[in-house]
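Down below is the structure, laid out as structure tokens.
Note that one protein chain of the assembly has been removed; the remaining protein chains are unaltered in position.
Chains: A and B, in written order; residue numbering restarts at 1 for each.
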Amino acid sequence: MKRSNSPIFWLLFGAGGMLAALFGTALVYITGVAVPLNFTPSSEMMNYTRIHAFAQHWIGKGFLFAVIALFAWHAVHRILCSLHDVGIHKTLGVKLLCYGCAMAITLVSAVSLLSLGF
Amino acid sequence: MSSNTSARRPYVRSMRGWWRRDRFFMVYMARELTAFAVLLYSVVLMVGVVRLSQGEAAWNGWLAALRSPWSVLVHLVFLLSMAVHAKSWFEIMPKTMPAMFIGGKRVAALTITRAGWAVTVLASIALLALACWGQS
Partner (left out) sequence: MTDVKTIEIQVLRYRPEQENEPVWQSYSVPYTEDMSVLQGLQHIKDDIDGTLSFRWSCRMAICGSCGMMVNGKPHLSCQTFLRDLLPGPVRIEALAHFPIERDLVVSVDKFVEKLESIKPYIIPKEARELAQGEYLQTPAQLEQFEQFASCINCMLCYSACPQFGLDPDFIGPGVLALLHRYNADSRDGGSKERMEIINAQEGVWSCTAVGYCSEVCPKHVDPANAVNQNKMNSAKDYFLRFLSPKGAAK
């Protein structure tokens, strides 16, 4: 029987899923609800200076890259499986579309984050 | 009837709409659908870092978009999805692990699940604290 290449994508799926489980709720709350609605101690929590400094630091850069990229790889793998569940088979084209999306998100975020410098 | 012919004519039933046939499957589909929220939020953050790299005006534009009522509504949906993902993730996690023993007794799956949820709460508090660091 032919060996499957699923392990590569499954490990990415697992890493992204773990990050999303641990941090996803809080991240969405902070960036999408609390800061926009001013439920925060200060209105400058996500101002340019602060976030720019965060993203320049290697820890901040790494965290942002990990979250954006791994969330994407996790989601895309699951969506691919869900498409199969509703009858859209995992043809090469469908796989390229899904994993291609994650690759694009990975590359765009990498380039942007690196362009900020250190 | 010769020995070469068989009266067998197995009937194969359709899988169409299989996930609607049982509540268990509907819950599974709901769990799987959280992936769209995870993907879209990743894209939101990606756009964020792109705007960040384009300078202060671009970044403020992104922040302003997040403040729109539609954005907040969508993020509330994302919030629910992330919560469903976190809950179901740690329910599945024990299934991926071999039997574990502490002090001679088998660690129950529910214990592992609850530990996962507890770490999530701690990580969320830590993230909130970090975000608020130095702000008053």
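Here is the rule we use: a contact is a pair of C-beta atoms (placed from the backbone, for glycine too) under 8 Å apart; a residue touches a chain by one contact, two chains touch by 3 or more.
As the structure is a prediction and not an experimental result, all values here were calculated from the model.
Q: Check the whole complex and report which displayed chains the hidden chain contacts.
A: Visible chains that the missing one touches: A, B.
Q: In the complete assembly, which of B:L40, B:L76, B:I92 or B:C132 touches the absent chain?
A: Selected residue, touching the omitted chain: B:I92.
Q: Name, in rising order, the residues on subunit B that touch the hidden chain in the full complex.
A: 7-13, 15, 18-19, 21-22, 24-25, 28, 32, 92, 94-99, 101, 104, 106
Q: Which residue numbers on subunit A touch the omitted chain?
A: So the residues of subunit A touching the missing chain come out as 1-8, 10-11, 81, 84-85.
We adopt the following convention: only the chains that are shown with their structure count from here on.
Q: Write out the stretch or stretches of subunit B touching subunit A in their complex.
A: Interface residues on subunit B, with respect to subunit A: 15-16, 19, 29, 32-33, 35-36, 38-39, 41-46, 48-50, 52-53, 56, 59-60, 63, 66-67, 71-72, 74-76, 78-79, 82-83, 85-86, 89-90, 116, 119-120, 123-124, 127-128, 131-132, 135-136.
Q: Show me the residue ranges of subunit A that touch subunit B in the complex, using the header's touch definition.
A: Residues in contact with subunit B: 16-18, 20-33, 35-37, 40-42, 44-46, 48, 51-52, 55, 64, 67-69, 71-72, 74-76, 78-79, 81-82, 85-87, 101, 105, 108-109, 112-113, 115-116.
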